[in-house]
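Here the complex is missing a single protein chain, while all its other protein chains stay put.
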Amino acid sequence: MEIGIVPIIPLGFAFFLPLLGYFVKSRRVIELYALTASILTAYASWKLFIMAYSSEEPLVYFVGNWPAPIGITLEVDRLSALIVLTASILFLLAMVYSIGYMEREKGIHYYYTALLGLETGIIGALMTGDAFNIFVMFEVIGAASYSLVGFIRRDGKAVEAAFKYGIIGALATSLYFLAMGFVYASFGTLNLADLSAKFHGIPFPVTVKTFGDPTLALAIFFALTISMVVVKSANFPGHFWLPDAHPAAPSPVSALLSGLVVAVPIYVLARYLYTVFPPEGEIRGVISAVLLILGASSAFLGSTMMLVQRDIKRLVAYSTIMHTGYMFMGLGVLSFTGLMAVTYHIVNHALAKALLFLAAGSFIHASGTKDFEKMAGIGKSMPFTTFAFVVATLSLVGVPPLNAFFSKMLIYDALVERSFALGVVIIITSAVAAWAYFRALVYLWRGKPREGHHHEHEHSHEGPHGHENPYMALVMVVMAVAVIGIGILSPMLIDRLAIPAATQAMDYRSYIDAVRRLAERIIASG
Amino acid sequence: MNFESAFLNVLYFSAVIYALAFILYGIRAIKGPTTADIILAVDCLSFDMAAFMVVLGIYFKSIMLASGAIILALWAFMLDVYYTKYVLYGEVEV
Amino acid sequence: MNPLRRFSPATFVIVLAVYLFYTGSVSEYDLITGSIVALIVSFLVDHWLVKNESKFFSPRRWFHAIVYGLRYFLIEETKTHIDVAKRVFTLKANPGIVRVPLDVESDYGKVLVANSITNTPGTVVVDISDDGKWLYVHWIDVSTLDEKEVKENVVSYFEDYAKKIFD
Amino acid sequence: MISFLLAYITITLFAMLFLGIYGVATRSNLIKKIIMLNIANDAINMLFILIGYRMVFPVFPPVYEKHITFREFLEKSVDPLPQALVLTAVVIGMAMNILLTTYAIQFYRLHGTVDARDIAEVMRGDDE
Amino acid sequence: MIELHLLILVIVVSFGFVFSYLAMKEHDLLKALALSSVQSTFFALGFYILAAPDIVLAYLAIAVGAYTALVILAISKTERYEVGE
Partner (left out) sequence: MKRDILVAVSLLVAFLFIAYAVTVKNVLGLGGAELRPLGEFYLSNAFAHEGLTSHSPEVVTAIVWNYRGFDTLFETFVFFLAIMGALSVLRLTDEQEKLVRELEATMPHRQMDLIVRATTKLVVIMIIAISASIALHGHLTPGGGFQGGSAMAVAALLLFAAFSKFTLERKGLTLKHTISAYAVGLALILATVLAPVFLYNGKVLEINLLPGEMGLFNLDVGEYLAVAFGFLTVFLVLGIPEWVFKVVLRGELND
């Protein structure tokens, strides 16, 4: 199979969706079209996953047959293939869920266009092997997610959140663009493998020397990139947009934003820190300290803010800040265990957080309000949703047989290697988060329906519905089973998936060699 | 004194005058008590810039760079029309 | 309606000329692509740009246009420049806005008159009445308020040529 | 002389970049935020092009013309890669402008203000 | 001779900085936009000096053309004056 065609599939389908939506008024046709696109993408990424795990080296694809430093390279190793697979499956599920959730919205083709665009951006950012291409992919992700956040245009909060997210995201990616300037100025190339080769002093065709002061340039590059990642993945100083943006989006979109979109910048940072420029000397200590401090403070911030929320989606959104804090801390350890833990946590968190948002969205869809004190007692009438909600919360809190427990434990192990105090951060924040979830659950399950409950419907934008939609219930049950299944199979999956992924990601020599050998052959043949 | 050097001298002279005009227009754009003054200054500055670009193009002996000047002149016209319509009617595209 | 009636040869010529002028080369590729573009544009805009094709292709009008261009830029501009320069140094100015009747019929003629007036130093067209019959001109030296004399001083030179070229 | 001029240019451009960021962070009007974002982007673009510039005279744009020899072209032409990247960034910047402006307009339609401080009040009012 | 280019660039960036500062301080958004178009025009000259004709064409159409029109449209649909401190 052509690797290069994987990100083109959703792109190509997205290109013609607005035209279709303008001429064909039937909702079913549009939904079927979008579903076809995501099924094809999921199939393609499954193939990609099989290929990546059966090959010893990273898969390399030269777009347009231009060899490495000249053209753009797609380079897929096990780490990215794993996340690509997770992403495309989650997108498929979210689209099925959307059929039920968006049944009362108008202009549905714009929604699916942006959703396919988001999928393209995420897959592209994970697959690419070019530093500048990552910038473009971030802008694809950005453009799609801003328009998805503001999709419910009659909601002033959503529009404001979309603007805030948009302007801060645009500024952050601009900074990353400036970082590209520093990289190109001193290393003279933009290819990740080539950059890694320059950094390690390995020869590479075409680009032969460095300019200026590479060490200082690298420091500035990391400063700018980390500030971009901090904003895009909502860690401590740059987190302020997330609690507005994620809850304001339609629930399936919130699930994808919280589960995947915040994980992509973290993946990129991991790629830079572990594969391309594994930091050495002074800079290593500084980067490690910065990441640990930022991660710990956002974990504390997220968990304490969870306690005071009444809006069910805001509660989950703050939990996302806490979990990106964990991922940052895991990266900050700069060890093999850290990378492995973060990889596995990205997958598990994506699944569990998406499930949590979908369940919350289902409650909102049925009750017509976002305030869980007002939807008291609704849990009893919606058994599947409640089951999904409980499974997801237990998993995120870290209850043993469920999936996120294992990845949290791995992060804990990685942190304790560095210092015991860091491990304590995870325990404390998890306990606080558990209390917050417990509070919400008690309201949902035990609370008595309040007086005037039915009058609330008029003011909310997602009107009451009453029963569980079959599409939504199906998706949630599938995902809950996956959460439990992955949890039970975890010891095996860690051995089979996470450890090979992390090993390959840290093996910069094979990462460079895979590209260099092919590039040398093409350049020699001319 | 052959023709080319004389021509170059004239070019130098006109380039300096254009550069001085930048400053005058700039002062008007900064001071301009009303919006109309600023807009007029921007407009004149754009055309001045276009002419300056042509002069530089001749000086560097590159035809390619002159295409930007044509475009700038056309765009400055558009800018004027937009400002004017906004100032006159409040809304632009009706 | 016959679709061929939409085709406007004058627009075709204008577009092709601008295309080739901007490109700066007359190769096979330019001629082919230019013709295609000009063909599409001239079908699209219909007779919106040029209403009367025969006027556009009349050599007499083109001759007048060239004569006018030469005389305007070489003689009239110089004269007014000297005049205004004198006024600047002697500080003799009597500015004011006057209303001038306009006899030219066609739109392009009016534009030519108005732009010629604005382009010469000392006079600026401020506005045109909605029916296009009156011009409001800011004049550096309002020596007379009589309509005919004003017209004689400000407009008539340009208007004669505008009539010859466009009417 | 050359290094002094270059230092002046780069420092001014960086100052402009930080001015833009400061403007985005502190101005309260949403449209003003967009204007300042563009200023920051412009500064970054100019810096990027400056990276590809060469201190040779006369300097050619990276477009091969028939009247110069290939060798001369190679010696005098600037680096084309930064220009290609900036072209991409300019387009993306414009795309973001369109999107953000639309949201600002839509917000004004819903709440009658584009001022961030008023927005905070409006939002607080909605919660209660 | 390359100093000549750099001198023009110095003028360009100085004007650009001054005008963007003024644009930030201006409370009338229409004026701020006009000031920032002065900055854009100077930057177009800057790109021109840096031998980037492609960028000049794209940048002029965007920054002087479409962007200005877009923001004027936005101003006409929202408010013209920024509320002071």
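Before moving on, here are some points about what is shown:
Residue numbering begins at 1 within each chain, and the chains themselves are lettered A, B, C, D and E in the order written.
Throughout what follows, a contact is a pair of C-beta atoms (placed from the backbone, for glycine too) under 8 Å apart; a residue touches a chain by one contact, two chains touch by 3 or more.
If you're wondering where the values come from, they're calculated on a predicted model, not measured in any experiment.
Of the candidate positions A:80, A:98 or A:189, contact with the unshown chain belongs to A:189. Listed residues D:36, D:50 or D:119: the one in touch with the omitted chain is D:50. Contact between chain E and the absent chain runs through residues 53-54, 56-58, 61-62, 65-66, 69-70, 73, 76-77, 85.
Taking the complete complex into account, residues 2, 4-5, 8, 11-12, 14-16, 18-19, 22, 25, 61-67, 69-72, 106-107, 110-111, 113-114, 117, 120, 124, 130, 132-133, 136-137, 139-140, 143-144, 146-147, 150-151, 153-154, 159, 181-182, 184-186, 188-189, 206-209, 211-213, 216-217, 220, 522-523, 526 of chain A touch the chain not shown. Mapped onto chain C, the interface with the missing chain covers residues 11, 14-16, 18-19, 22-24, 33-34, 37-38, 41, 45, 48-49, 107-108, 110-111, 114-115, 125, 127-128, 130, 132.
One rule holds in what follows: only the chains that are shown with their structure count from here on.
Counting only contacts among the remaining chains, removing chain D from consideration leaves the groups A | B, C, E.
Taking the mean of C-alpha positions as each chain's centre, the chain lying farthest from the centre of chain D is C. Centrality by C-alpha centroid: the chain sitting nearest the overall protein C-alpha mean is D. For the pairs B-C and A-D, the larger set of C-beta contacts lies at A-D. Chain A and chain E have Cα centroids lying 37 Å from one another. The geometric centre of chain D is 10 Å away from that of chain E, both derived from CA atoms.
Multi-chain contact residues, meaning those touching two or more other chains, do not occur anywhere in chain A.
In chain B, the residues that touch at least two other chains are 64-65, 67. Two chains count as a pair here when they touch; such pairs are A-D, B-C, B-D, B-E, D-E.
Within the complex formed with chain B, the chain D residues making contact are 58, 60-61, 63, 65.
Note for the complex: chain B touches chain D at residues 60-62, 64-65. If you check the complex, the residues on chain C that touch chain B are 22, 24.
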